[in-house]
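Just one protein chain is left out here, and the rest sit where they should.
And then chain A:
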Amino acid sequence: MTDRKEWPLWEVFIRSQHGLAHRHVGSLHAPDAEMAIKNARDVYTRRNEGVSIWVVKASDIAASSPGEKGPLFDPANSKVYRHPTFYEIPEELGHM
């Protein structure tokens, strides 16, 4: 029954009503971008979940590998001064 080439996989991103960035919601198979958007409408926005759809061929996404997690993200751990809570502001100044 599998006498055909499988349709490419598309990753689907939806922007919700409230001005937030597009968010990854899932994926689907479609022969081309146009059909991918049409299918994404039916699969991922049946309840007004979005006002805009992006689809990207999964094979076009470059991803960091799980093995790189340490070298990529550990350096941020030691930089606590990047967070506002690092600084103590006198209470009498009020909100800052």
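Here is the rule we use: a residue touches a chain if its C-beta (ideal position, glycine included) is under 8 Å from a C-beta of that chain, and two chains touch if they have at least 3 such contacts; residues count from 1.
To be clear about the criterion, contacts and distances are computed from a predicted model.
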item	value
Identity of the absent chain, which is to be given by its UniProt protein name, from "Septum site-determining protein MinD", "NitT/TauT family transport system ATP-binding protein", "1,2-phenylacetyl-CoA epoxidase subunit A" or "ABC transporter permease"	"1,2-phenylacetyl-CoA epoxidase subunit A"
Hidden-chain contact residue, picked from the options A:17, A:65 or A:78	A:65
Touching residues (missing chain, whole complex) on chain A	1-2, 4-7, 9, 25-29, 31-32, 35, 42-43, 46-47, 63, 65-66
